[in-house]
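Just below is one structure, and these are the notes that go with it.
One chain of protein is taken out of this complex; the other chains stay put.
As written, the chain order gives the labels A, B and C, with residue 1 at the start of each chain.
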Amino acid sequence: MQIRDYILRRLMVLPVLIIGVSIIVFALTRVGGSPIGVYLQTGMTQEEVTELEERFHLDDPLPVQYVYWAGGVLTGELGWSGVAAAPVTDVFLPKLAATMELAISSALVAVVLGVALGTFAGARRNRLPDHLTRVFSISGAAMPLFWFAILLLIVFWVYLGWFPIGRSDPNIYARIDHPTNLYTIDSLLAGDFGAFGDALWHLVLPAATLGYGATAIIARMMRSSLVEELQEDYVDAARAKGLPERLVLRRHARRNALIPTVTVIGLSFGFLLQGSVVAEIIFRWPGLGRWMADSVLRGDQATIMAYVLFTSVLFLVVNLAVDVIYAYLDRRVVLGE
Amino acid sequence: MSLIDGIGPEAAPRARPAVASVKDLRVHFRSKVGVVHAVDGVSFDIGDGETLGLVGETGCGKSVTARSFLDLVPMPPGIKAGGAIEFRPHHTCPSCDGAGCETCDDSGRQAEPCDSCNGGGCEGCGHTGQRTIDLLEISEKDLQTIRGNRIAMIFQDPGKALNPALPIGEQVAEVFFQHRADDLLADAGASDGTEALGGALIQRKAGLKTSRIEDFLLSLPPLRGQRTKLMAAVQTRVAEALAETQIPNPRKVMDRYPHELSGGMRQRVMIAQAIACDPDLLIADEPTTALDVTVQARILELIRDLQQRHRTSVLYISHDLSLVKEVCDRVAVMYAGRIVESAATSSIFTDPHHPYTQGLLAAIPSANHERGRLVAIPGNVPELIDPPAACRFAGRCPYEAPACTAHDPLATTITANHEVACFIHHAPAGDEERPTWDRKVR
Amino acid sequence: MTAPANTVVRTGRDGDDLLVAVRDLKKHFPIREGALQKVVGHIKAVDGVSFDIRRGETVGLVGESGCGKTTLGRVVSGLTEPTDGGVYFGLGGEERRKLDTLLEVQSPDRTDEQSEALSALDANHRVDVMVGDAFDHYRRNCQVVFQESFASLNPRQLIKDIVGRPLRVHREASGSDLTERVVELLEQVGLGRQHLFRYPHQFSGGQRQRISIARALALDPELVILDEPTSALDVSVQAQILNLLHELQQERNLAYLFITHDLSVVRHMADRIVVMYVGKVAEAGPTQTIFERPEHPYTDALLASSPDMKESAQDLQALEGAIPDPALPPQGCRFHTRCPVATPACGWEVDDIVRWLEDEEGMFDELRDVERKSPFEAALSFRSEDAANRLAAALRSDAVPDAMRSAIEDLNTTGTDTRIRFTAVDEVQLTLRSEDHVAACVLNRGTSTEPS
Partner (left out) sequence: MVDVPAGPAPARITDSAWRVRTRRGGELLMSLLKNPTTVAGLVFIVLLLGMAIFAPLIAEPNTPDAYQMPRDWGALAVPPGSPGHILGTTNVGGDVLYGVVWGARTSLRLSVIVVSLTVLIGVTVGSIAGFRGGKVDEILMRIVDVFLSIPELIFALAIAAVLGPSFRNIILALAVVFWVKYARIMRAQIIHVKENEYVDAARVIGDSPLRIYLKDILPNSITPVVVQATLDMGNIVLVGATLSFIGLSEAGIAEWGVLVSEGQSGISAGRWWSSTFPGMMVFLWALGFNLFGDGLRDVLDPKTESTR
């Protein structure tokens, strides 16, 4: 099979999955009872209620309701957010930018650090660095994000006061324009390095919280796949060619060990998305995650569903991209299918 | 051609120095239940231009022996328990330029002189006057200049020995980058670093020493020309090497990934890579086991042909006696970490002395055997955990005598070039009078 | 000269000793490709194979990897459903004659009566359709010993359970009776009571193969399919197993279908041999005949390239080229692409030119399109006139085999296009060469007799 066909096939599955997710989301909106509740006011007559139901097609059978609902979603009609007191679509973008800034910076750190750490440990199997990495990654997997964040908060904010919480200093925020809503980018666009430093400064604690878990996952995968690759014949063959160990590792073992790691990197993006809910609550980061948490507490269904739908689609697209990278890295996948 | 025609035991003169001598090699492995003596006192010579077959069944230590040449036995769990592998690099005879003359015994090759005595003979070279390297002692860095350059190796499964994620061309090219960087630079016309930065960079590139940033610099216009030239030079060399192993359309094969080639083609690529630097010694570890018979025959032909043209010495590892008969001048039979018998190929097959060799030969089904009457060696190979000082074949041997379990037989020369490690062939009758030479067991 | 499509390897004596009849057996595996995973072709693993296995005899099935011998073994053992044709078990002499007469008529031409008779035979004897008692009888009487002794024993079961399982499944024994029966079986294969309560990983390869054999013998079958039973073993252990297999065959009058790539083993073990190449039978006959008077050049090549087949110090003869892709088997004789004695009548085709182009430096990249009218006729268009002319010149020179050159009926180049037509050739069929000896080759070495 050609790589093109492989990608095409993945692209064809994508809408099926998105429809599947949307069905689940739709089902969730109906599990908690009719969504009519949002529009009800005290003292409405039975006729008025029925009229409302008709207006929002709530008297139709569920499949028909789903079609109306999905049509609404496709035209950007995501409903009214009670928490933000505005249509969901209006509030979405600036909050998305905040979450993305956090997630992407954590992802960058996690990928670089995770791959490096995993390579370092895997090449020194069963020696001290390997054992330390093992401890690091297992505790990473077992670490409750909310607790780790609170510990960082207690130490670095309450006691040491080294790092701030929130997303930026209000004065500095006011001093520059925000065309992208990614503060680091905005500050660079404005050429204001003070603002850039401030944006980075605010990123440190939440990004460290999120990055720790993701780094642990990636390092662990990288380590074990490297250990596996180092036992393959081609590694010995590379040594037998006279390549120094550095090149055996760099050109041969690591390249192949990265292949399974790439999948894990894709999956760890999901970890970052869901972790952002907790990190944003604790560090008062004005992103999607915190909005989601507030909405959950206040039963703001429209926001919750929009958020679930959006993160799932984002997660799917990221993993599709990862699959494509994977296919390029490992031609055998494509042929083996 | 046939290597064995008319070559009797006496007809293989070994006056010229051996290209490699294994001396009392011991490689052990630590395991849960104890120390496994996988290779336990193996000694043999490989003459220059000779093909030596190392035969034995699963677990006899033949592959470990072969891998020890290039320090490819994983340590731990492996332990270098002793012995030496002496390697004597050769070069083309200067007086006849490879044509064959008096000084080089018509072989066209000559051993390099010893560094310290320049051919005079001293302690370091064992009074042979030849440069002698103990492969077990030298540093990793020195070993890297020998691996793939003076000693090359072919592996059993070419499907696994090639990196699945790199195109064939890049993998073969590595050998040239690693060992022939200067030649490549000369080919590319960049040998005398014309520009300071560019010259240095391209030299680093030729030695595979560039970092990502340097690679990026090289891809920029001012340096790109030189880089392209270098790449063209290496591609020409790779294509030549592949063509040498009769790969059709080598330029096309270079862009392929290993999984896109057939098993036979992959093994040709491995061979091309191994002989690229014209090594003195080629170690072939069961090179045809994973291949079909008709393909196997092609590969054997190829190895034989290359061996003759390049006058490379070959250490051929196999479990298959009939294969070894085809390609080898001399055969050493291994059993349970020891060499039990070694002789010229024809004498092993016509006049085997060790009961194990006899058993192995008789176990091959042939037209002469009545069905159901194959000679099977009873029992299993012994576990090699702290073995006692006794013959390792005791317990399975039809000729076993009390001495066999009490003493450890040493290899003894019975005729010229024929050595056997067994009591029954050199002992007079009567158990009491059996020789009692013991091998030192460590 | 050409025999009907279902020429069968058969002896002169049509006795009642027939056990298995394989008739025009085909197994094709679909190849799926593209974004929609459409079936774009089939791997023709087994492509029309017929032969018999008689009681108490050993039939050797030899060939290289990818020739279909393992798939064939799996179909005969009922593990894989055939695509077409059938494996018939337990036919009497009369029934078998009836079957062969019925099968000589192609299915569209069959009368209702014939179809009915055939389905009646199928229901009782064809392995992939039979049910009930017939199937039970077949299952008891056809067992398999696999190549990988480790993979064929469930690592989580004790030897007692592994060997006793067939007895338990067919309700032949239970409790202490079962244990005694298992001990008996183990003793027959050279193991004993002390091995009852062990796991497979505690045995050596040879011992595990003995366990597999014991399991296969538990139901006292008539046929055992041996799929490369010794190729994972060392030669000295192989000798033990081969001796054991022979001993058991003598005691129990077993029939073996011995699948292997090792000619020395098959010569030692088999009474008759079937040589397969790319899904088809190249040659079949009594062992001695095959080894002493082979009729097919592929058999020659196999013999010449096996070091342990040679008696003297003569050179190994190797074959050029690779084994063809079983999805696109060559026309005519499937061996013509590698055959050293190929003739113009062996099925030269357009694909042979494409293969040639692939191996020629710089030529394949010049090829733009191949427009096929038939496997034997096509127009090849190139990117440059030069390439088209180079091909035409090569096809007229000795850059290609003589036989290929002679098979060209028409060749002309106009601009960047080269049109070519080869002599169209039918698939080469098996023909009878001597008693019980058939080969599929257009050449005849003089011992042939016309098929009866």
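Just so it is clear, a contact is a pair of C-beta atoms (placed from the backbone, for glycine too) under 8 Å apart; a residue touches a chain by one contact, two chains touch by 3 or more.
Predicted model, so just to flag it, every value in this text is computed and none were measured.
Among the residues C:C67, C:V87 or C:V144, only C:V144 touches the chain that is left out of the figure. Residue A:G299 is the one among A:G76, A:G197 or A:G299 that touches the chain not shown.
The missing chain lies against chain A, touching residues 13, 16-17, 20-21, 23-25, 28-29, 31-32, 134-135, 138-139, 141-147, 150-151, 153-154, 158, 221, 224-225, 227-228, 260, 270-271, 273-275, 277-278, 281-282, 292-293, 295-297, 299, 301, 304-305, 307-308, 311-312, 315-316, 319.
Listed by residue number, the positions of chain C touching the unshown chain are 74, 77-79, 136, 139-140, 142-144, 146-148, 151-158, 160-161, 165-166, 169-170, 190-199, 201-204, 206-207, 210, 212, 215, 219, 240.
The working rule: only the chains that are shown with their structure count from here on.
Remark: chain B and chain C have CA centroids separated by 37 Å (rounded to whole angstrom).
The geometric centre of chain A is 53 Å away from that of chain B, both derived from CA atoms.
Of all residues in chain A, only 232-234, 236-245, 247, 251-252, 255-256, 259, 329-332, 335 touch chain B in the complex they form.
Of all the residues in chain C, the ones that touch chain B in their complex are 64-65, 204-206, 234-240, 242-243, 246-247, 250, 261, 263-265, 267-269, 291, 301-302, 304-308, 313-320, 322-323, 338, 358-362, 364-365. Taken in their complex, chain B has these residues touching chain A: 67, 70, 72, 140-141, 144-149, 152-153, 155, 157, 160-166, 174-175, 178-179, 208, 257, 259, 270, 273.
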